[in-house]
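Working notes, structure below.
Removed: one protein chain of the complex. Kept in place: all other protein chains.
Entry: chain A
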Amino acid sequence: MKRPQAQVAVLQAADAQEDRRIDDVAADADLKPEAATRAAFELEADGLVSVAEETLEHYELTEEGDRYVRESLPEQDLYEAAIDAGAADGPVQMGQAIGASGLDGGAVDIALSNYARKAYGEIDSGEITANPDADTGSDPEMLALEAVADGRVEDADADALDQLERRGLLDVREETVRSVRLTDDGVTALMEGVEAAETVDQLTPELLTSGEWEDVAFTEYNVEADAEDVSHGKEHILRQTANRVKDTLVGMGFSEMEGPHADAQFWINDCLFMPQDHPARTHWDQFALEQPDEIHDLPDDLVERVRSAHKEGVGPDGEGYHSPWTEDIARGMDLRGHTTSLSMRYLSGHQVGELDPPERYFSVEKVYRNDTLDPTHLLEFFQIEGWVMAEDLSVRDLMGTFTEFYEQFGITDLEFKPHYNPYTEPSFELFGTHPETGEVVEVGNSGIFRDEVLTPLGVDCDVMAWGLSLERLLMLMYGFEDIRDVHGTLCDLELLRETEVMR
């Protein structure tokens, strides 16, 4: 019988009468332990050896444990001091006992915490008593410490060992040890004679160029064995989702917007016809900036038109708001609470020049809300924002556009619930049917921009817009329950690694 060299060596080193440790076998066989292990498993697969595994525990005293075994446990010191102070007859001041014990620093806490646990006595309101019956001389933990120190672990009480480990006095290390033993078949094979086959492990350049490869046999691998884990580069799951949204929108004729994250309230709120005393500006809670606290320049003519829209309204029957409006507030800097600030910059002509209908624009960018961080709310999240500018748009066009968009993500049966936004009229909350669970879920907010928004911007056709949180779309599609696992520094790399690739 021909076997690979390593297997032959292991067979010859193994014994039929007793388990031999792989390390010893490897040494005899002049093999690396890994090679011997692999050969042993290959032999085991053919029934020629058996491989046994056992877990050994090694006990070693820590530096602290070593000190105590040479001296005494702090609680023993305290007990003796307490007895000397007369605590066996009644409570004495704790400070007195501690002082007499000679303990200091962390040792005091250690002594106190173990003292009561071991019923050496009681500690209450700064006074200490000593239990005269306590047998500190045969403290099981001390006995166990001594047993470990003397190499008599088997004599030690198991509970005491656990306790010592918890107290950090003992290190316990586990080691898996494999041993092999020849089986009857192995003995038979040896008796019948086993030769080393001329096999090669690794196909080398020399074998190829010399042509020797034609004369050798290749060692068989265990092709079913587990391979090592490799990590690989992977685009973040939320980025993948964002890119899919972007691709979808580009395909629908939308162009991407770009603009500042830190921006003036003017672009974030005032252009959107949000009254300056609106609860949304105080309690929707956008992040106001301390530094910088105000924008350098706003377009004067636009500021005046926006002010006028707020104070007097737009058109002969427009009323505006009965709320104060000052440019100072408009100049204040915030982290944008929505990317509609970008839409305002684009529609105003201040970002990429005057726009003529038809236009479609979108962005999938970060927004910031001063919310409470919880499984479904982040302080920063991605908002999908899109708008269509055209003559004579109707709510039916809005419904058609969004129905088309959501169908790309499997969200169907869109419903439009009339809603209120300060900047759109009519406005709709969008509800759709979840692709997996079938439940009806809110998927966005939409509407047609009000004249009070568009007229100051100089837009004289219709613009319909909608917004949606990308994280919400992601959670709907993947069923994540805690968005913090995915987005931010609390993310779990394992989860990111294991999430399936988006198709």
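Methods note: a contact is a pair of C-beta atoms (placed from the backbone, for glycine too) under 8 Å apart; a residue touches a chain by one contact, two chains touch by 3 or more; residues count from 1.
Everything that follows uses one rule, which is that contacts and distances are computed from a predicted model.
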*Given the options "Electron transfer flavoprotein subunit alpha", "2-oxoacid oxidoreductase (ferredoxin)", "Phenylalanine--tRNA ligase beta subunit" or "Protein-export membrane protein SecF", which would UniProt use as the protein name of the unshown chain?*
"Phenylalanine--tRNA ligase beta subunit"
*Quick one: which of A:Ala6, A:Val388, A:Ile411 or A:Ala465 touches the chain that's been left out?*
A:Val388
*Using the definition of touch stated at the top, determine which of A:Pro33, A:Gly318 or A:Gly458 touches the missing chain.*
A:Gly318
_Of A:Ile83, A:Leu249 or A:Ala330, the residue in touch with the unshown chain_ = A:Leu249
*Thinking of the whole complex, not just what is shown, which of A:Val51, A:Ala88 or A:Ala288 touches the missing chain?*
A:Ala288
_Missing-partner contacts on chain A, residue numbers_ = 229, 231-236, 238-239, 243, 246, 249-258, 260-264, 277, 279, 287-297, 313-323, 333, 335, 357-360, 366, 368, 370, 373, 378-380, 388, 390, 392-397, 399-401, 403-404, 414-420, 425-428, 448, 450-452, 462, 486-494, 496-497
